[in-house]
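Every protein chain except one is present and positioned as in the full complex.
A and B label the chains in the order they appear, each numbered from 1.
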Amino acid sequence: MKVKCYIQGMAAISPQSTFEGDIINMPLVRTESNRLACIEPDYKPYIPANSLRRMSRILKMGLTAALKCLAVSGVSTPGPIVTGTGKGSLQDTEKFIKEIEQYKETALNPTPFIQSTYNSVNGLIALQQQGTDYNNTFVHRGFSFENALIDSLMLLQEGYSHTLTGAFEEITPEHFYIKSRIGHWRADPVANIDLLNTNLPGTIAGEGSTFFVLGAKADANSIAALSACKLLYKPSAAQLTATLQELGSDADLIISGANGDSNHAHYYQLLQDVLPQPSIPFKHLSGEYDTAGAFALWLAASLLKAGSIPAELFPMVPQFPTDFKKIVIYNHFYGEQHTVMVVEKV
Amino acid sequence: MAERVFITGMGMVTAIGDNVAENLQHLRQQKSGLGFTDYIDTIYKQVLPVGEIKLSNKALFDKTGIPVQHGFTRTTLLGLAAMQEALQQAGISDVSATPTGFINASTVGGMCDTEKVYFDLINPDKEGDFIQSINTLDCADCTQRIADTIGFHDHIATISTACSSSANALMFGARMIKHGMYQRMVCGGTEALTRFTLNGFNSLKNVDKQFCRPFDNQRTGLNLGEGAAYLVLESESFARANNSTILAELSGYCNANEAFHPTSPSPEGDGAYAAMKNALAMSGRSLEEVQYVNVHGTATLNNDVSEGRALERLFGTKVPPFSSTKPFTGHTLAAAGAIEAIYSVLAIQNGIIFPNLNFSEKMEELSIIPVMELKEGVLIKNVISNSFGFGGNNASLVLSKYEG
């Protein structure tokens, strides 16, 4: 969809110090394991203690990123709330499956079941902010967040002044193990800064919660503009090439979803061939997950706002463009869901 | 001006029938699909009634013409069966001939099958074919397997907003058409019974041991069901150029959040009221022009009070005939919105109003009662179909008779 909207506020909880910090002074968090975990903030300033006591980890991360995003964007009501999540609350799903077994289907605590519902974060945001407008949750692997964006762009066209749009994902030790059985991760531990220097099967796992307030009109608070979001399901090389050319030929900077996974690296090679402009990766910061595209959008908007690229975060990149106004993000999730976003300076 | 959106194909499988015609026949005969489960491994096998489709997975493979294989869960197979009928009814032999999007809905993905092997999946000592099913747990799995089997390769999405999921899938698809992104979308949802959801609702103490009694004073809860339903949506210009058979119009819809409680609706039905009111306003129809409301009517203590109050607030003393069809199918969660949208179209096409089975005593909180007997020969031009869920997610659709 090629309709412009404006990022009016954003917040990210990630394996990097994104929640409090400013990207220019942000230190690179170096990891040595293949499972990157979020740096979780203190939730107490955001969530009343009486609500906090029952909430599982991803609910806290989801709700807190959403609340901070609303606060920094200065909007009083969230408006429509649209999110994406590939897996929802894995912790609650795992807990409920186990309790069913452990207690032989009797005397079950309903909380993990309630919280395993994919739209529970949306419900909590609405509840805490009294957001009674449109509310939707997309749950489609590498298209989850991007469908939420498409939905938000339509809502803005339909007359809403702004939307709260985001994504949240967690990786649990158990789910990490399950996915290791089908080769999602590197067999041996790899440092995040070395991930892209080695071309081997699998990548590193990540997680994150990222929210945006998207507005229909630009104003003094606008951080960046999102001018296109395109989804391609299992595209041919020709389809992907055509889309990248159409949306990216005049971009100054490419943000690539490259994750060092040799099974699907050819798509990122194609990206480099079609769009040879300067390029930076982001999976060494976020890890791989269904909704990592939301982190990439946060990164693009942060860089456009800062006007420069902090070398500290990208030790593997030899040099950076000094002036950039248009960024193209290309990402795919295990070769199936491919997405292209165009982010521009306001 | 955005285009009107027409329904040009429907397909379904529920506990009362393997296709749309069988569903209509059993609605007419007032034949409920509730009973005990043959396929779920649970201590509640003979205790909690469910709306189960009496086709084994093997039979579903045969029905859909797919070779028996790992990775095709019951959720996927039910969805495929409904999808094949919807496309056939719309006269679509090749979905890729016209760019066609697919919006699916699911609440627990392939949990029905994954829960049977979950403890093997997390046990390093266990090896076997079950590993091929690892990816079936998430909600996108069924959508992609249906898409790949049928040949969808344009826009695909999966929505999960609990019990309003497929109503939201229809809404999202209709909006993509109105925005000119696609001329044709196929939308709906699929849901298989699982031990996970059965125990989940039972832990909330809102599953009835008897057949559910929506809007009855003695109701004590819902019965779960399984099923799948898809509707083919086309823009007016495409439907005309394509000479499609127009079954009905999706004339209005609204998604509103209640922001009241994580699982319970508000006692005055604020969300239900807003969803119905705004959907009707969008359709351009007046209150008097609604001849039937297919209510969410789960028969939980809270839903029926809330939804009933919303009906009374919206329609005052002139609440149109209304009924819950959940005593026929059980509550099919993600599939319910699409299944009941099809029932609403059937009501319009055939001039019938389905009875609310198992009702006997008016609720003390309400002054209205549902339709108790099958009504035939009724002129029905507009139906409101409600789907409300956890997280305060409320969705209402308005289905209207096509009159050119």
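The working rule: a residue touches a chain if its C-beta (ideal position, glycine included) is under 8 Å from a C-beta of that chain, and two chains touch if they have at least 3 such contacts.
FYI, contacts and distances are computed from a predicted model.
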UniProt protein name of the chain not shown, from "Electron transfer flavoprotein alpha subunit", "Glutathione import ATP-binding protein GsiA", "Acyl carrier protein" or "Sugar ABC transporter permease": "Acyl carrier protein"
Contact partner of the left-out chain, one of A:Pro41, A:Pro110 or A:Pro310: A:Pro110
Contact residue for the chain not shown (choose from B:Ile7, B:Leu204, B:Ala259 or B:Val383): B:Leu204
Which of B:Pro49, B:Gly189 or B:Pro262 contacts the chain that the document leaves out: B:Pro262
Footprint left on chain B by the chain that the document does not show: 203-206, 220, 261-264, 301
In chain A, positions touching the absent partner: 49-50, 53-54, 103, 106-111, 114
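Keep in mind that, in the parts below, only the chains that are shown with their structure count from here on.
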Rounded Å distance between chain A and chain B, as computed from the means of their C-alpha atoms: 30
Touching residues (chain side chain B, partner chain A) in the complex: 42-44, 106-107, 115, 118-119, 121-122, 124, 131, 134-135, 138-140, 143-144, 147-148, 152-162, 168, 172, 175-176, 179, 181, 195-196, 199-200, 202-204, 255-263, 270-271, 274, 389-393
Interfacial residue positions of chain A with respect to chain B in the complex: 1, 81, 86-88, 96-97, 100-101, 104-106, 108-110, 113-114, 116-120, 122-124, 126-127, 129-141, 143-144, 147, 151, 154, 157-158, 174, 177-179, 181-182, 231, 233-234, 336
